[in-house]
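Just below is one structure, and these are the notes that go with it.
Note that one protein chain of the assembly has been removed; the remaining protein chains are unaltered in position.
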Amino acid sequence: MTAAAIPTRRRRDLNLAPLMILASAAVMAGLILMPLVVVFHDALAKGVGAYFAALKEPDALAAVRLTLLVAAISVPLNAVFGVSAAWAISKFEFRGKSVLLTLIDMPFSISPVVSGLVWVLLFGAQGLFGTWLIDHDVKIIFATPGLVLATILVTFPFVARELIPLMQQQGADEEAAALTLGASGLTTFWRVTLPNIKWALLYGVLLCNARAMGEFGAVSVVSGHIRGLTNTLPLHVEVLYNDYDSVGAFSAASVLAGLGILTLVLKSVLEWRHSGELSANRKH
Amino acid sequence: MTDRFTAAPVVRPLNDPWPRRPRLVEHSVLPGFKLSLGITLVYLALIVLLPLSLLAIRPWELGFDGIVKTLTDPRVASALRLTFGISLLAALTNAPLGLLVAWTLTRYQFPGRRLMDALVDLPFALPTAVAGIALTAIYAPTGPLGALAEKVGLKTAYSPLGIFIALVFIGLPFVVRSVQPVLQDLDKDVEEAAQTLGASDLQRAAYVVIPAIGPALLSGISLAFARAVGEYGSVIFIAGNLPMKTEIAPLLIVIKLEQYDYAGASAIGCAMLAISFGALVVMNIAQIYLARRGRA
Partner (left out) sequence: MTQSHTLSRPLSLSRRGLLASGAGAGTAALLPAAALAQALKPATLLNVSYDPTRELYKEVNAAFAAYWKGRTGQVLTLQQSHGGSGKQARSVIDGLQADVVTLALAADIDEIAARAKLLPANWQSRLPNNSTPYTSTIVFLVRKGNPWKIRDWPDLIKPGIGVITPNPKTSGGARWAYLAAYQAAAKTGGDAAAQAYLTKLFKNVPVLDTGARGSTTTFAQRKIGDVLLSWENEAFLTIDEFGPNFDIVYPSSSILAEPPVALVDKNVDRHGTRTVATGYLNFLYSPRAQEIIARHHFRPRDPAAAAKYASAFKQIPLVTIDGAFGGWKQAQATHFADGGVFDRIYKP
């Protein structure tokens, strides 16, 4: 087991491989894998029947629907933004570009709680537009729009950050060539740019989606916690946990963990199949 | 290997970090500049700048003295110290751990490597509340690791150590994913050349590997730090939440809100944002500096 016991592969160089692999495995198992095991262990604590019964509960189903809806609105919006930002930043030179890049990164350093709070300050009944919204019967906070806004802010940079380095790497030569050959701008984008970035785009969307579905702190501030109506799945987990319904809480959590794992699997498949295209931008 | 969400932040083009100052807009044959920049700026303004400017305005209700008083209140000051201190500690701990995992993933072939690679992103994909509940179950005195730690006289959950564990958990992928692609691309020739010249493992690490991955490592640390500072969901269950001891700054924001003190909550939120964003920018400048020196 010790490094010394293993014959050296090269001169003067102990083979550290087994030691490193073991150490990494220990870190991963102890720190990362264990919480996942706990989730599934506790979800199945009372058997498979109780597990599925908890998932079929109407409030749980409503939470799943809401979570998917919020992700289905926020992720495409952030994707469109990401593509636009990457196009502007990578294909053109303009003043203030680094400021723009910094601002795009900014949501990374905002606490999720604050990401929720700012929307309350804007659209809450006591907020800047509160009175107007109430007079016109527009519901934002404590309704789906508020959840979407909070989620968008939290997942804001993901797609853009994925695309910008890649498109900067690729430059504008191919597009320029297509245009010289008489293709329209839109055609060029669809036929030349999009195929070049599609895997990175999908990859960014997957990450954005994972974070969108799992967000807790920000949506907790703007949700209002109405059961079956404004509770997303992560909030529903908290509700059930506070109901002393451990099986229900961890069953719902396992759905989220499952969605997360699905994301990871898709991502791995993407990397495996398209590592060439994806890693183009990694070559510094 | 591949691009990740943790790619080096902010001023990205390492090839050309400080380009000559361009004219306002340079001519390009490509169309869509106005449209794409327009969408970008409008979206940025609506989603990020408008709400955040309100966050910056709100604390002034208290007046300058009021803001200072809010932030220097012993309880707030100690929460800020705790949050930033443990976040920094966790981010720094993530550096060797993340480097170890990234090194293993890029340098060795072993069964389960792909699985380990996929699992790295788990803290990112797992909702923070779920992670918090699960981590508490593990590290509470009744949990498997908590009981173990208790035997050696260590209090994990409901202590600063518990917060530290949660923050290391959520921060690890950032370091691994920042360093991994650089390690992947790091020219093996250079390493091997160093080796044939008689450099030991340590020497190679010190003179070849570390400088090469320095910028990426810094970037990973800064991202892990920024994420840790704001973290709420996973910490709140395991922290114990004792004022002056294990109360984190985001919780204090929530507490202020529940006392209808929107201005105070905004003040703390602003202070946190300023500090962590400042740290991010400083780290980026350091990273660019390192990258330039590395190439020179």
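Just so it is clear, A and B label the chains in written order, and each chain counts residues from 1 on its own.
Throughout what follows, contacts are C-beta pairs under 8 Å (C-beta built on N, C-alpha and C of every residue); 3 or more make two chains touch, one makes a residue touch a chain.
Not measured: the values here are computed from a predicted model.
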{"item": "Candidate in contact with the missing chain, chosen from A:Leu61, A:Val99, A:Ile134 or A:Leu194", "value": "A:Ile134"}
{"item": "Of A:Phe142, A:Phe189 or A:Phe250, the one touching the omitted chain in the full complex", "value": "A:Phe142"}
{"item": "Footprint left on chain A by the chain that the document does not show", "value": "120, 123-127, 130, 133-134, 137, 139, 141-142, 224-229, 239, 241-244, 246"}
{"item": "Residues belonging to chain B that touch the chain removed from view", "value": "75, 136, 140-142, 157-158, 236, 240-245, 247, 251, 254-255, 257-261"}
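Here is the rule we use: only the chains that are shown with their structure count from here on.
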{"item": "Residues of chain B that touch chain A when the two form their complex", "value": "1-3, 5, 7-15, 19, 21-26, 28-33, 35-37, 39-40, 43-44, 47-52, 54-55, 58, 97, 100-101, 103-105, 107-108, 110, 112, 114, 116-131, 133-135, 137-138, 145, 165, 168-169, 172, 181-182, 184-185, 195, 198, 200-201, 223, 226-227, 229-233, 249-250, 253-254, 257, 262, 265-266, 269, 272-273, 276-277, 279-281"}
{"item": "Chain B partner contacts - residues on chain A that touch it in the complex", "value": "10, 12-14, 16-17, 20-21, 23-25, 27-28, 30-36, 38-39, 42, 77, 80-81, 83-85, 87-89, 91-95, 97-98, 100-114, 117-119, 121-122, 126, 128, 149, 152-153, 156, 158, 161-162, 164-166, 168, 172, 175-176, 179-180, 185, 188-189, 200, 203-204, 207, 210-211, 213-217, 220-221, 233-235, 237-238, 241, 249-250, 253, 256-257, 259-261, 263-265, 267-268, 271-272, 275, 278-279, 281-284"}
